[in-house]
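Quick one: the structure is below, and I'll ask about it shortly.
Every protein chain of the complex appears in place save one, which is left out.
Naming follows writing order (A, B and C), and every chain is counted from residue 1.
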């Protein structure tokens, strides 16, 4: 049966198409900067938002109207797998991502829960084989169930920690079984509500211990996925430990984990932390830690994670600019950790939203590639920093300079001349690149 | 002559005093938790806000009415020194802090600028000797002059970098001359306005180079001050590299500078970065990097650095709680990096404001000491995390546990029981401690 | 049976009590500024947070452990009524508030839903009679059900509007039946997600129409409650029409509804709109529109409605200051629109939280009353604005002045002298009042 019978396969029809069920920019086989769009973008569907979630918010019940609504339990789980692959294929999306609890319901015991998971994993594996769709990453949901009320890897309760560890173990096994390219940790409950009842040091030490056990177990079973940590500053917790990229990097450095982890960055998490998404990408790629992207966009006038599908072309262009400068996204991809608005509750909206996001990223890729090809920003930067290529600047960069030698130079170098940073002109040029094909 | 002739010496008169020019809580010789208040709090006056600034804001000119207003140039600088020490003595504040340009004006050349500085430093030294007031820290202002428009240690212009280095060199010499306990770096222009014209990696590498040169030179001249970096996320720059404590720690770790630097934390900078001040203190003391405090408070409904004098007793209590848990502030102190409101433009307001802040911190110290003495939060925390003291919890903490052993435990441990975190009750108890003497 | 068997009656024991189940400041019969605390504060329990909600958040399931958890449907609804009155009596809270859907579940049809409501209303009425507890206000929940996805009074769907109208009609009947002192409208879905699909004018016209119909019907059935609108700027909707007090007042003025409505102000809604709570009170009482208060507090470092129990004594004092200056809260009250933290999931926490909030307001009342009695702020204000009591100032206030007469005055009045606003000193005095009994 079809779960999206009203929706055709989505094909590329070009920028002028008025067909709502067609791509205007995403042309998987088109080559940009030496690779196909498919290879560059490595799109993934987020199972939780697109298959599992229903549009509930803190003040309202779910609104989603889905063809699988009448089902429940394992029947519902199975139907969602079929729906997922129908959607993936129709949208030409090559990857998907999931939390363990997205794909199968909890049972009365952990054993039963794992059995449920195994059943669905088998079915998913068949679908993957049949369609060629692959698993970008999986993860364990260690934040929804009440047991995680005080955290999972950072809980105050050793029993909860043990449960979380068991869940990670199973997650690694599932990842291996399905050939996941990455394994993600997002610590929605790894933080605190108030410092006055919190032992922050023990919590962070324990979190590092969990990561080390995960590495050891992955090595033990031969699961060679890239481990990723996904920063988010707050929500649901008042303060989450993986606040942003820099904080997470400090953690990895402190606990000696930098060699085995990269970051999974999310646009809306960046803005919640007070950063642009491109800032988080820049910081992360400077450390060689750019792992994967959760593509969405937030509303900077709102203070929570709106997880909107990304349509802002400025943001997608600057994102792809950083990705291209990074030499690509590696084993990571662009996962639509985005949800249709609560008012967009029809099944068609799932397609409209993905099309909007995929086109926004495809256009961003094209614009970024041309900006780089024409060295628009690169030449500006080369000119701006040219003084560090020779003379006193070269002494500084090469380590020859001292405070004394620099003082001596400065004493006779008067006046100093600076040049404009030309920000407004660069933004105007950016607009020109955005608007021209 | 007296610069504050209307203001008497400020003495401790107790909580019920109605004398505006008296301390209600700060009693320098009173002993709390084994040390005098003077030793605990190590208050400092910030020269820039209290002696130099005049109340200008982005939309208005200075309003301050000062007895030295008719002076200019070096005469003004000298008068301010005298006024500063009159104020320090009257307020019984044992320390002060300054930027080079606060105390002496720039000349036409760097050489002349340094001569101006030397002249004032000599005068300050005499006053320090005469009064016993000491220098908590000094620093170089590398953000006000137009030459730093694109940064100092992170400028794109090697000539500017050389100038900044010369300024740091002189700053270290001045610090040594005056026996400064610390030397501070605050990077107000060390960041970027837009990534599209910025070479972030070179800028950060250069910043680390400047820090290394500073360490080398301090060692060379035998200046044994503690080096401090002061995080701030933004303002004046769109994005500053030392965004918050964690980001700064990541930087220190990455560049191998963690052994020679600590942090100077500021309350308003914390909230601008999305953190409470106590969060920044907790993170920093976990890394053993708590250096010194810039005491003020922000208005969390405003998005800029309001630098208000600290009067919120919740905040001062939680700050002193972290300081006490840290075993004190070491060579650092509590510097009032705070300015009277633009509407509080009379000289008396400088005293009212410092009294308000000093009393708020003194009261905070007393409350924090009693909270710790009574183990209010400590006992709660010990109970909450007790499961990590034995059994499976001890296995986790001691490194014996593996994912497999934890899974085995979790499989038979059903159901899991959590206990309330009792946040509301703890806050009610906090109020009781705050209100009772 | 008892639903809170571990919790005794809560009595006043004074500030030094170490009994967690006792009031430290709230002494209902104690007289402050000529009225008992009970009369001043008119506390109310919010049914939704305290009886109905379970601690779910956008990333997690409910955590609350309640003695009525095993029940469902109407049995659950009945048990909650009993529990509510046990809690109200034990806490000595004289009022409660509810949405229609808090107290009784929806049925398959509106008719059945109303029957459910009637059944519970009858039971509540008996309990009210037996205990003397009264209904501060009731309201209709027109935001949770999916039908309200695009709004209720501002929906684009006339069928939904009709349903909402029917719900309001029933709400007014229920209010009359139970003798509610007020009837509240909170428009959680009355706003828009994006302007590009929204007819703002029609939506606002329709909202005013609904209010007018409500007035007419209340008059028709002789329900003489005060109508209240509760502003909130956002959440769940991207932009809500009743953004803040001023916006709501503009609406009431524009549609000629100012004589029949007052405002129900909430602390956390104020801060979400960028205002302090006392600002919203001041603006509202200037218009004679202060109706009632939803007492809670937000976390200004978070961007959503955290609805914490109010414990900040600065805020409760300034709130009660405005209430006292208003001559009291009239037919309104202080409703704890506050929820225990998700981690405070035990039944006892409901009591700890209310005690914390009631004590914070009782202390705030006492401090505010003394501030007013001593004319601390009043005298300052009288002095500051004295120039408008005579001469040119009196001409201005009395309407005699013109631009020409003022220019003539200004031409010869040189220089102008201002005086300090003394903000820091006033804050220090505020701290003194807060700390002394």
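Keep this in mind: contacts are C-beta pairs under 8 Å (C-beta built on N, C-alpha and C of every residue); 3 or more make two chains touch, one makes a residue touch a chain.
This is a predicted model, so every value here is computed, not measured.
Colleague: Take the complete complex as the reference. Which residues in chain A touch the chain that isn't displayed?
Modeller: The list for chain A reads 15-16, 20, 24, 271, 274-276, 300-301, 309, 311-314, 340-341, 343-346, 348-349, 352-353, 355-356, 359-360, 363, 418-425, 427-428, 430-432, 434-436.
Colleague: Take the complete complex as the reference. Which residues in chain C touch the chain that isn't displayed?
Modeller: 109-111, 146-147, 149-150, 156-163, 165-166, 168-170, 172, 193-202, 204-206, 209, 213-214, 216-217, 233-234, 239, 243-244, 246-247, 249-250, 253-254, 273-276, 278-279, 282-283, 286-287, 318, 377, 380-381, 384-385, 387-388, 391-393, 396-397, 399, 401-404, 406-407, 409-411, 413-414, 416-419, 421-423, 426-427, 430
Colleague: Could you list which residues of chain B touch the chain missing from the display?
Modeller: Residues of chain B in touch with the missing chain: 55, 57-63, 143-146, 148-150, 188-189, 193, 234-236, 238, 272, 299, 301-305, 341-343, 345.
The rule is simple: only the chains that are shown with their structure count from here on.
Colleague: Calculate how many whole Å lie between the centre of chain A and the centre of chain B, each centre taken as the average of the chain's C-alpha atoms.
Modeller: Whole-Å distance between the two chain centres: 36.
Colleague: Specify, in ascending order, the residues of chain B that touch 2 or more different other chains.
Modeller: In chain B, 274-276, 418-419, 421-423, 427, 430 touch at least two other chains.
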